[in-house]
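The structure's right below; bear with me while I get my questions together.
For this view, one protein chain was removed and the others were kept in their places.
On to subunit A.
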Amino acid sequence: MDEVSTTQPGNFKDEWGPMDDVRPVFSTGVGINEETIQAISRAKHEPQWMLDLRLQAYQIYQSMPMPSFGPDLSEIDLNEIKYFQRATDRIARNWEDVPDEIKTTFERIGVPEAERKYLAGSAAQYESEAVYHNLKQDLESQGIIFMDTDSTLKQHPELVRQYFGKLIAASDNKFAALNTAVWSGGTFLYVPKNVHADVPIQSYFRINAGRTGQFERTLIIVDEGGSVNYVEGCTAPNYAEDSLHAAVVEVFVKKDAYCRYTTIQNWSTNVYSLETKRAQAEANSTMEWVDGNLGSKVTMKYPSIYLTGAGATGSMLSIAAAGANMHQDTGAKMIHLAPNTHSTIVSKAICHNGGRADYRGLIKYTKAAKRAKSHVECDTILMDQDSASDTFPVNDIETSDGTIEHEAHVSKISEAQLYYLKSRGLDEATASQLIIMGFLEPFTKQLPMEYAVELDRLIKFQMEDSIG
């Protein structure tokens, strides 16, 4: 473990607001032990309760086994991981060192020149920061708290303490425990009662995407009657040197509130993305996950919604694209704990160049979930014989008056559709792309325009190899 303090050039300004020019560049080196965790907490000047929570989580992490299901994780060497590098402190890498593959993709999907270096981690600051400073002020005037979780812990410790870990305990799974022990970064968003966040929150994150940390901790609270449409991530490839990404996201949707949480991730293919995302939906509230997974070596992610209040609605709309050497193991869990709760899961996957995408899902109706309803739809397109897909749906029903519909389809691109499109003059590649775009349309139409456009381009680009 080494700890270095040094003076950085002035361009390392915190995007969250004004701060000192002097910042410690801090890394705990590879590996993890109790001292590492104490050092992380000390470096952040955290309250004692957070350190206690971290240390407790570390004990849990050590005692818990690796997941017993799903993709092969045996290649992760947990002793070779750097557990703490503050994302905003990363030293910019040379643009020349960014792999050509990534640069080409930026070009092909039309990422503006100004953003490319930033996204590739070779520029620490985005040029139009002032715009986002204004956005932040606008949010503050509505009483919305929107900042990184570390800063929130400093400025609103009581709020963090009230919600942190309340939906996802460290003991939930090994990687949630790890996250709790070493978390850093992530977003905190609080929307007050009856406030409708009507700002383009996604644009902030469009810019911020290059800095997502390894062990983000995100907390969203939408108070009674409030609403927010939150978008994070980026269709552009997120070039990460870190091979493990284990985020935890907790979302609290209070009575009559609405939250949509959209994520697009395109990790580079060295990354294991093992995430725990959970939301609680109180009476007559609505929680929607919109989740796109386009990259990584392995993704394991099953966002869940605990429908705890009568009349609550939960939905999950996801796409996964798995290419060569990729395994997307994703799905959703809907836990119905109250009467008249409804849930919908729509999962779409495309496997090409030998990629694998599996769906893993759970629908649970407890005794209290009278008249619950759920609809699950899984559609997969396999582009070639080397690609594969499975679905693992589980229904756990304790009521007698609920309904569940489940549909699953695995298909190739239909030859008949291809022929029809070609008979109008479209070549094979263009026709295939159109069919894929059509397949993904239920997802893309839910995205903000700039994401949808980029996603279209990205998929076309990724498909080129498959349909040459």
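One rule holds for everything that comes next: contacts are C-beta pairs under 8 Å (C-beta built on N, C-alpha and C of every residue); 3 or more make two chains touch, one makes a residue touch a chain; residues count from 1.
Throughout what follows, contacts and distances are computed from a predicted model.
> What does the UniProt entry say the missing chain is called, choosing from "Fluoride-specific ion channel FluC", "Xanthine dehydrogenase", "Fe-s cluster assembly abc-type transport system, atpase component" or "Phosphate transporter"?
Matching "Fluoride-specific ion channel FluC", "Xanthine dehydrogenase", "Fe-s cluster assembly abc-type transport system, atpase component" or "Phosphate transporter" to the record, the invisible chain is "Fe-s cluster assembly abc-type transport system, atpase component".
> Among A:Ser151, A:Thr399, A:Gln417 or A:Gln446, which residue is in touch with the absent chain?
Once the missing chain is taken into account, the touching residue is A:Gln417.
> In the complete assembly, which of A:Ile397, A:Leu434 or A:Val453 touches the absent chain?
Reading the full complex, the residue touching the unseen chain is A:Leu434.
> Where does subunit A touch the missing chain, residue by residue?
414, 416-417, 419-428, 430-431, 434-435, 437-442
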